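Apart from one protein chain that is not included, each protein chain of the complex appears where it belongs.
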Amino acid sequence: MESVNELVTILPAIIIGFAGLLVMMLDAYIENVRLVFRTTTLFTLGALGIAINDMFGHSGEAFYGLITYGGTAAFGAVLVLIGTLVTVILSRDYLEKTGSHIAEVYSMILFGTFGMLILVSANNLVTLFLGIETMSICLYVLAGLVKNEKKGVEAALKYFLLGAFSTGFLLYGMALLYGASGSTFLTDIATLDDKGMIYWAGVALLLVGFFFKISAVPFHMWTPDVYQGAPTTITAYMATASKSAAFVAFIFVLSRALPEARAEWGDVIWLFSILTMVIGNVLALVQDNVKRMLAYSSIAHAGYILIGLAAGTDAAYSAVLFYLFAYTLMNLGAFGIVAYYEWHKGLDFTEVKNYAGLGFKQPVMGVLMSIFLFSMVGIPPFAGFIGKYRVFAAAVDEGLISLVVVGVLASAASVYYYLRVLINLYMHESDPGITLIRPGVLYSATLIILAALTIYFGVKPGDLTNLLGSFKGISY
Amino acid sequence: MELDWYLSLSAVLFTIGVIGVLTRKNAIVVFMCAELMLNSVNLTLVSFSAQHGDVHGQILVFFSLCVAAAEAAVGLAIIIAIFRNHLTVDISQINLLRW
Partner (left out) sequence: MDTYVHLVPWIVIIPLVGFLFNGLFGLFSESFQTRKTLIGSIATLAVFIPFLIAAYLFILMQGDSESVSVSLFTWIEVGDFSTDIGYRLDQLSLLMVLVVTGVGALIHFYSIGYMADDEGFWKFFSFLNLFIFTMLNLVLADNMLLLFLGWEGVGLCSYLLIGFWYTDMAKSDAAKKAFLYNRVGDFAFLIALFMIFQVIGSLRFEDILNGTNLFTGEQVFIIGLLILIGATGKSAQIPLFVWLPDAMAGPTPVSALIHAATMVTSGIYVISRLSPLFMLSAELMLFVAVIGAFTAVIAATIALTKYDIKAVLAYSTVSQLGFMFLALGTGAYVAAMFHLVTHAFFKACLFLGSGSVIHAMHHVENKLHNEGKKVHFDPQDMRFMGGLKNYLPHTYKTFMIATIAIAGIPPLAGFFSKDEILVMTFNAGMGAYGEVYIGLWALALVTAFMTAFYMFRLTLGTFHGTFRLPGKIKEAKDAEKYLHESPFTMTSVLWVLAGLSIVGGFIGIPNFVVSTFTGTADVNLISNWLDHVTLNADLIIGKEVEWLLLFGSVVIALLGVFTAFRMYDYNQLEASDAGISEKLGAIYQVWSDKYKLDEIYEGGIVHPTIRFSDRVLAVFDIRFIDGFVNAVASIVRFIGGVMRYFQTGLVQTYAYGIVLGVIVIVAMLLFR
């Protein structure tokens, strides 16, 4: 009966999974969207609380080593659940205002989150595969949420076809690694002495699978289309929660299953990190649509994070975790405000020029957007700066100077496209025909809290970095 | 060694799947090619499982079958939605989102 006691180690996942089922039932029998929304929020909040508590608890393996809990896994769960909670809260107003508020959204989000929670605790290829796929299938549905919106459905189709395509590579990689090592446990794969062709092919294809999920160049091409086409709050969810989950799982795979091959995958990640940073930033420069720009920006951020993975030390991994945290906060915030502006003119109101002069119409929203964008640029005193700084510092310690130089130059270039949004918000004449509704209390409070956290962890990162550093040897 | 034949077959099937995805225009066919890729991997898994005398590989196959089924359900729904909006399932004509 060992396993029953171990259920507590995946309590957040159980809560979220149960909530998903409950919400689906509520929708079927009561048809009260508000009730569904409240249930979802409360359950997510509860799971988040438990996950935060787990970060400070002990860590280890459970279910015969299929999953790990505590430490990094718990932090991954926190990232995912923050993303989920904010997405849920922002989605209500956004979907109501754009006229597509349906209860299925919440159960799909919850099931997706369930997959992510499994993914961040996976210690076995089977759980890893299941987590990734549960997450992805829900995201395909969410991308095409608005069934009669041409772009949304197109985004869903692209995401789905390419996702299925990349799943093939991922699964093939897993199969080959299994073949080479005879085990599906990550730690068993690490003990393999004889590394033949099959092993290396397996590593290569596994990397492909992860590169697709984190949208590294040239596996990124789905990202801008899907981020632009999907409903904005869902984009926020994809950009933050699913990316964080994929990165945490990526760290686990690299550090637990492939520590011996670090030199080899280090080179690969080095190359793709540079590609991702350069191409992500260059293409972001020429975008006129804010959502698309943010999509390329998230690609660029993935490039910076890859620097940390290329360094491959515990310090670098903990820096990556901090970066993911900062990234989650500022992206949720920025997409939240993009979504807010869309309330007024419908789904197409996302061109940069649409934003002319809006900063003065609702000053609070303008200021918040500035905070999030400055944090993305990596300017102190915002969390984005600390994240970038720590990742770069860890890479310098490992002698990856060239990567850091490219990273710094790329972030310097990124100032252009982030500030372009601000210039439009503040320095252009606004269209007198546009009047902005005041956002609801919950909506603005959520964004203000995100901004406050962005500043707080930019000024005083010490506690969090110490906590992340205490997750000894990223393996639990 | 016998294993090589199974692996080669599966690799060939996988490659056919990849080529199919790259070249076919009909969304349903493209999707079927992706499914072919998954199934070829299943063959690899089963053969490794037999060689190692270990059931984990076969367990993974079961899960991958489930996932494929779920994907098929979602995928076909999306393709129907595409057809309703664009009146075609030719993926070479679906490019509203670009550049």
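Read from first to last, the chains carry the letters A and B; within each, the first residue is number 1.
Convention: contacts are C-beta pairs under 8 Å (C-beta built on N, C-alpha and C of every residue); 3 or more make two chains touch, one makes a residue touch a chain.
Bear in mind that the values here come from a model prediction, so they are computed numbers and not experimental data.
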Visible chains that the absent chain touches, using the contact criterion stated earlier: A, B
Selected residue (touches chain absent from view) among A:171, A:283 or A:332: A:283
Touching residue (missing chain; options B:18, B:61 or B:78): B:18
Which of A:207, A:277, A:290 or A:326 contacts the chain that the document leaves out: A:207
In chain A, positions touching the absent partner: 157-158, 161-162, 165-166, 169, 197, 200-201, 203-205, 207-208, 211-212, 218-222, 224-225, 264-265, 267-268, 271-272, 279, 282-283, 285-287, 363-364, 413, 416, 459-460, 462
Residues in chain B touching the chain absent from view: 18, 21-23, 30, 91-92, 94-99
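Just so it is clear, only the chains that are shown with their structure count from here on.
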Chain A and chain B: spacing of chain centres that average the CA atoms, whole Å: 26
Chain B-touching residues of chain A, taken from the complex the two chains share: 125-126, 129-130, 133, 137, 140-141, 144, 147-151, 153-158, 160-161, 164-165, 167-169, 171-172, 174-176, 178-179, 182-184, 224-225, 228-229
Chain B residues touching chain A - in the complex, by the definition given at the top: 7, 14, 17-18, 21, 27, 30-31, 34-35, 37-38, 40-41, 44-45, 48, 51-52, 54, 56-57, 59-60, 63-64, 67, 70-71, 74-75, 77-79, 81-82, 84-86, 91, 94-98
